[in-house]
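Quick one: the structure is below, and I'll ask about it shortly.
The other protein chains are all here in position, but one chain of the complex has been omitted.
Right after this comes chain A.
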């Protein structure tokens, strides 16, 4: 056969075809080796020697042949991943391990116990399947095979939020220590935890210390947004360029409108606006607004000042903008979902959906410390955490379609979706769970 290829890998002979190797793609060891540009072996008819582990090669060759990953007991998983990295097949391995996330087909992949004491602050999934967890003044970083890397600290200041710029870089926002003139934000190398850059705010050409709160990123123009609290009047939203590290804008908060204290920022790609939500109990009232930073204007706003207080004092605890639906979804401490229209410039009342409420009236409150619910949106599916479980809502009417929980986790204080994985951080036990959707199987 013309396209047959013979490898000698670490002394073991493998035969395959160029068709199989073509499945690897151009940006891999095999793609480079057999590309026309590289005429190293153009007239070679014998075998190609590769000085690597033969067992792993066999597994990876099978992966190229079938698209499935079968790791025999005699092959170390971790070694296999390193070999995959050598050949440039990491993406193939990941794709064989889990598929695109689907809230209705999630299964628990791993539970990782953390060492940190006290409550968790935030968990963030990275673009390639890794994650980072913030506890107090520490951020623990895990790569996609859930190996822990050196932890990140910004001079041991209390961490408010963390986020991934790309698989290699993490931004951390921290609380200013009283009297120390510090705080701020840092960019860290995810692999070794080294501080790469400190983001600064200058106000009238003077560098000011500040407390950085919630973070958000726009991937299209590599901007970083953070809610900022300074000591004088530098309250508002800061904007930095993640490539140059320079501050490029600052949106001062209007009087009576809390932006510097925001709990949540969300960059909206479609409308190029930033959602800013400052919620109870950080403030006595809830404020949600959309900022258009190009025109320096608040283009949409809502607050519950003056709204009639319900008997049980339910308040909005999290908010998420759903651009495709032109609405904002909010949730209260009973996991009632509410919706607001984004069209127009002022939010009307919240349309609470009664479905979740009636369901919850029947349930009893858990016996452990409750956590406030959080929301996430992914591929048209809405995820909401409540106590120890996560609910999935789908379709135009946001019907509850799935709910999953791990039995012994305690309340979920934060969760995040990234790299097609869902990470849920439990407050009491300091454990986080990794949920994945199995890849579509080849039918036999």
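By our rule, contacts are C-beta pairs under 8 Å (C-beta built on N, C-alpha and C of every residue); 3 or more make two chains touch, one makes a residue touch a chain; residues count from 1.
In this section, contacts and distances are computed from a predicted model.
From the list "Electron transfer flavoprotein subunit beta", "Radial spoke head component 4A", "Cullin family profile domain-containing protein" or "V-type proton ATPase subunit F", give the UniProt name belonging to the chain omitted from this structure.
Its UniProt record gives the name "Cullin family profile domain-containing protein".
For the chain left off this view, which of A:67, A:151, A:167 or A:193 is in contact with it?
Answer from the full complex: A:167 touches the omitted chain.
For the chain left off this view, which of A:3, A:77 or A:221 is in contact with it?
Checking each option in A:3, A:77 or A:221, the one touching the absent chain turns out to be A:77.
If the missing chain were put back, which residues of chain A would it touch?
27-29, 32-33, 35, 37-42, 48-52, 76-79, 85-86, 88, 166-169, 189-191, 196, 243
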